[in-house]
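A protein chain is absent from this complex, but the other protein chains hold their places.
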Amino acid sequence: MRFLVQKYIAGLLLVAVIAFAAGCESDQSVHQVSAPPGLKTYRHAMDQAPTSLDPTQAANVYANHVVVNAYDTLYAYKYLARPYQLKPNLAADFPTVSADGLTYTIRIKPGVRFVDDPCFPDGRGRELLAEDFVYSIKRQFDPKNQPQGAWLWQGRIAGLDEWKAAGSDYDQPASGLRAIDRYTLEIRLTRPYPQLVDTFAQGYSAIVPREAAEKYGKALGVHPVGSGPFRLVSYDSSRVVMERNPYYRQEPVDLQAEGYDPVEQAYTGIEAIEGRSPPFLDRLEIDFITESSAAWTSFNKGNEVQFTTVPIEQIDRVLADKNPIRLRPEYAARFHMYSGLEAGFVFTAFNMDFPELGYSPDPERNRRNKALRCAIIKAYDWEARNQSWYFGLATYFPGIIVPVSPEYDPDLSRDSVTLDVAGARRLLRDNGWTPENLPTLVYGTTAGVTERLFFEQFRAWMRAIGFPHDKVVRKTYATFGDISRAWKRGELPLVAKGWGLDYPDAENTLQLFYGPNGSPGSNDANYRNPEYDRLYERSSVMLASPERTAIYRRMNQMVTDDCVAMTGLSRTRIYLWHKNVVAVPDREIVGGFFLKYVDVLPVAQTRPEG
Amino acid sequence: MNEFSSVAGARAVNRRNSIWRKVLRKFLADRTGVAGLAAVLVYFVAALGVWCGWWGTDWADLGGSKWEAVSAAHWFGTNIIGQDIFSRAIYATSTAFEVGVVVAVLATIIGGVLGAFAGFFAGSWIDELLLWAMNVLDAIPFYLFVAAVAYSLAGSPYAMHVAMITSFWIGTGRLVRGEVIKLRNMEYIEAAYAIGLSRFMIIFRHILPNTSHILLVQASIAFVSAIKAEVILSFLGIGIRDGMSWGLMIEESTKEVLAGFYNNFIAASLLMFGLVMAFNALSDALQDAMDPRKVA
Amino acid sequence: MNAADAPAPLLRVKDLTVEFRTMDGIVRAVDAVSFDIWPNETVGLVGESGCGKTVTGLSLLRLIPSPPGQIINGSIELEGLDLLSLDAGDMEKRRGSEIAMIFQEPMTSLNPVFTIGSQITEVLRRHRQLSQRQARELAASLLAKVSIPDAGRRLDDYPHQLSGGMRQRVMIAMALSCNPKLLVADEPTTALDVTTQAQVLDQMRELQNEFRMAVLLVTHDLGVVAETCQRALVMYCGSIVEAGKTEQLFSSPRHPYTAGLLASIPRIRAERIAELPVIPGRVPDPGNLPAGCRFAGRCSHVQSRCHQERPTLRSVNGNAVACHYPLGADI
Partner (left out) sequence: MQYVLRKMLTGIPLILGVTLVSFALMVYFGPDMTYQLLGKNPTAEQIIEVRHQLGYDQSFIQRYLAYLTELIRLDFGNSSSGEPVRSLLAKTIPVSLILILPGFLLGHILGVLLALAAAFWRGRWADKLIMAIAVIGMSVSFLIVIIAFQILLCSSDGLNLFPVRGWNVQSLPDYLSYIAVPTLATTFVALGYETRFYRSVFVEEMTRDYVRTARAFGLSSRRIFFRSIFKNCLIPIITRVMFSIPQVAIGGSLLIESYFGIPGIGKATYEAIITGDQPVLKAVVSLTAILFVFVMTLNDILYRAVDPRVSLK
């Protein structure tokens, strides 16, 4: 018996060792990723990992960094032009639009091939056709995919909602979206949609071959098959590795057309890519580094990631000057820098559905509630917030049109973002608010430490105008999904959130206060102002024009006057990258579209001090 | 009949008293242990002051500007939004005691009672059931379990406590069970049993008190574990909800240290280290003093 | 063989003093004990539990747990060599081969996770140049000598597979394995039932003659001493109070303590051995010993001198007695 046991143990150990060895081996094959020396590799860094690489889930810049590089989109933003401008990408040209603005005809470039993949009959990538685009947009209307992008086209492109209602059968046509021939698309709208072309630059509209979607099903999210500049090598929660797509179409860079500004951008050495066809890299790696400290250290080591945003805690060490932003010499010697405002903002809206501080059937209470909201807005110390959290580098502004929007009005009165404790107290007193009858403010946040300190700061401001300590309370949510649910269900009186622009048009933020978008839509404030809604509807079918800008600004003023939100602040992004990297990095709007233009010089060529 | 039980009881009480006297004497002879106890008492006074409102009251106020250095007004400087780090660190002491005491006391009570039942009914279905429950809870990795409890009780300020108690009672339970199995066969228990005392009475009057040396040591271990776990859980974002703790301060500091601001980190980690160290010393001395082989 | 015929004692213990450091201060467990043992003789060391007899036995092999115990004075000469002067390694070599010890608890005194064969051969190979096989054969023959049936196969048994008596025999076999000159046997039969006890004692006696070794039998059982020992030493509170030939000591004890112990024998033999109820009073607290005779508090013949002055061993009618007023001396 005893010998038997010993044999058994020996056997087990052997199995364990083999399993271990096999583990190592399979591990190697998984990470069969790292560049053999000699390949031109660029290591990018992001602060979060995408949860899926399926275009139906391309809801954020993290996913788009990979999606728009693995897949093709019809349009794209110009590499260097700021403010952002569209250019044709897979599309041969801008669409031909009918006179009523309802029918769009788009031709795509012929001869574009998907990457080789076992999903194709002979394993070789076939040509991308107009029908593939139709298929890809339909996927956003197929509940099986749990798509996130349908809202871009819902109620806009004719027939898609009906197609979905009829059971999402891909063999059935959708009336407003069809391929006229191999290379021509026709799109019919229910009403004019000036932002339609912008939506075709989004990762949501990336083009997926039907063979891949059907073969991989859900696993398409980890196994992209596209026609973008790069193809996937490996992907997990800590990094994605891609390699050059050998079939990618040859389109020499025309810097002029990309919006190159020699004064502002020459320092990056970007002229080196003029006339060459992207992608320039053999390998593209993106490390997902959640802890900014880790990203920063990795960046500074020199042989790891080559790009980083400057972590907020490093600002004082890195910057010599904040206005204008300048690097300290030791950093300037080693790194290139770009800084700019984000295309988005943070704000805290009141949920107007709460009768304690929002709409009340009682007109008197309604009036007092408005005074209460205005007082809270006056007590909100944007300057302190900017100093504490953004080293004074952020820009705070009145209203909801963000500074990077072309419609932003720099001359707007700054009263709504100016701290006025005395004024706030007076307002409360004059409207009969006392510490006893003030409502409890429930401030919902996710569980992080920064969010907690945001709350503590907010509580201290509210205490300054007379709120008792225990009438400002925090409700924490484990995940963004959980707090999102609370917002969508209208469970929180204060909604503190950020919004990143989907496209460079103020409509994208104005819709946040459009009545019919109320919970569970994006109007978490549940602001309902008939006049505002009328103006929104009117402007939403207008092309950019001074008249539309005027309407936008009127709407902006309404939100400010009604004291609906403490708003807003746009953060400054500071990007650093190694000097041997030729690039103008950017992560706003769609995200990641610059990666195909990145080039890397041999290190010896650029090292400043040998 | 009653006389008999009181004789059995008195004998047990006598045995207990003399043991406690010896334990106390042994403990007092242990210099490290006494020093630990003294340090714990100092911390306790600090916490008491917070509960009584003597100090630490301004932990939530924005009393200064961002990251002020050490000064007379702010002994440990201020944090990123201008709150006084000294007040926060002191306030956190009371949180540490709250977390530690709540978790230690409840985990020990639950572990003691359930362990005693399991041991007393060893071999029966009650014991099997309790052992099964212990194994089940043991099989789930601690941090995942705590995270899961915290998320499923989302928003509750006591999610962390519940999670820790649910994990920490098991160790105590197992030890008490083992001890009770031994005690169960001792004569005074047999005597009490023979004269018809209810089993409930026997467990609570005659058995549990005789496991008090285990309970005390286990409680001190649970206290330390709770304080240490709080730091990790706060880092993972599932710790204290409102108020202030060392874990939250260390979490605040993970980014600050890279900006060269160490006040939060030093204040919290030193204070925490001190208390944990003192408690470890105390707990060691208790363990030494109560080692039944050395006492009996 | 008569002890007195031997030219020199095998073991000469002089003024052995052992102290323990405890919570209650320093306790002197053995106080200036002196005695001799001649080759091949059996000496009984008797006394109540706690009197220092086990500590004395352990001291001979320098096995006092240290800390807290320490031999602070005296000498232990084995064939003229002072064991206390040896370095630890030297002492180690002599344990087992020159002086060995067996213990009261046969249940726990053997290592539970090794076979008895491996435990015996380990000792054998430690002290003798033997191959594994030779050692095993020798071990088997030793087991056979201590009357363990089927000895060859028993070698592969673990201690828990043997009965208490068998385990004690294994211990004896181990003790004999390297042919020591002196065996200290600490209550070797106390934990065994009466029949087994007798068998084991017989066995020991036989083997002692065969192997020609001296035995110091540490026990509280006077009956065992009477049956097996040529001489006996009576200990009380860390000191030897009386020593002499067994027959003489038993027939005419000179120390009131010895007399008290002897008075309890018939009853002890009839029932189970528990305590010595006939001597009134309790053993004094070892941390707080009286100044004079340590037995004074319990002695029925006590006089005032006994409380002031400690008696030393002196010869009285053939026995050595530490008593100011030995029994029968004045008759």
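Read from first to last, the chains carry the letters A, B and C; within each, the first residue is number 1.
Just so we're on the same page, a contact is a pair of C-beta atoms (placed from the backbone, for glycine too) under 8 Å apart; a residue touches a chain by one contact, two chains touch by 3 or more.
It should be emphasised that the depicted structure is a prediction, and the values quoted were computed from it without experimental measurement.
Novice: Missing chain touches which shown chains?
Specialist: Answer for the hidden chain's contacts among shown chains: A, B, C.
Novice: Looking at A:95, A:159, A:176 or A:221, which makes contact with the chain not pictured?
Specialist: Residue touching the chain left out of view: A:221.
Novice: Which of these, B:122, B:216 or B:257, touches the one chain of the complex that we don't see?
Specialist: Missing-chain contact among the listed residues: B:257.
Novice: Which candidate, A:172, A:238 or A:545, sits in contact with the chain we can't see?
Specialist: In the full complex, the listed residue that touches the missing chain is A:238.
Novice: Of the residues C:97, C:134 or C:248, which one touches the chain left out of the display?
Specialist: Only one of C:97, C:134 or C:248 touches the chain omitted from view, namely C:97.
Novice: Against the chain that's been left off, what residues of chain A make contact? List them.
Specialist: Interface residues of chain A facing the absent chain: 1-2, 5-6, 8-9, 12, 20, 23-24, 26-28, 30-31, 33-34, 51-54, 57, 59, 143-144, 146, 148-151, 154, 216-223, 236-239, 287-291, 293-294, 297-298, 300-301, 304, 478-482, 484-485, 488, 517, 520-522.
Novice: If the missing chain were put back, which residues of chain C would it touch?
Specialist: Considering the whole complex, chain C reaches the absent chain at 61, 63, 67, 88-89, 92-97, 100-103, 105, 108-115, 122-123, 126-127, 158, 160, 171, 174-175, 178.
Novice: Using the touch rule from the top, list residues of chain B that touch the missing partner.
Specialist: Interface residues of chain B facing the absent chain: 132-133, 135-145, 147-149, 151-154, 228, 231-232, 235-236, 250, 254, 257-258, 265, 269, 272-273, 276-277, 280-281, 284.
As a convention for this text, only the chains that are shown with their structure count from here on.
Novice: Taking each chain's centre as the mean of its CA atoms, which one is most distant from chain B?
Specialist: It is C.
Novice: With centres defined from CA atoms, tell me which chain sits nearest the overall protein centre.
Specialist: B
Novice: Given the contact rule stated at the top, which pair of chains has the most C-beta pairs in contact?
Specialist: Chains joined by the most C-beta contact pairs: A-B.
Novice: Could you grab the centroid distance between chain A and chain B? Build each centroid from C-alpha atoms only and quote it in angstrom.
Specialist: A distance of 45 Å separates the two centres.
Novice: How many angstrom lie between the CA centroids of chain B and chain C, rounded to a whole number?
Specialist: 50
Novice: Between chain A and chain C, what is the gap in Å from one C-alpha centre to the other?
Specialist: Result: the chain centres lie 88 Å from each other.
Novice: Looking at the complex, which residues from chain A come into contact with chain B?
Specialist: Contact set of chain A toward chain B: 291-293, 296, 311-317, 384, 387-389, 446-449, 452-453, 456-457, 459-460, 469, 473-479, 482.
Novice: Given the complex with chain A, which residues does chain B contribute to the contact?
Specialist: Checking each residue of chain B against chain A gives 60-62, 65-66, 79-83, 150-151, 154-155, 234, 237-238, 241-242, 248, 251-252, 254-256, 258-261.
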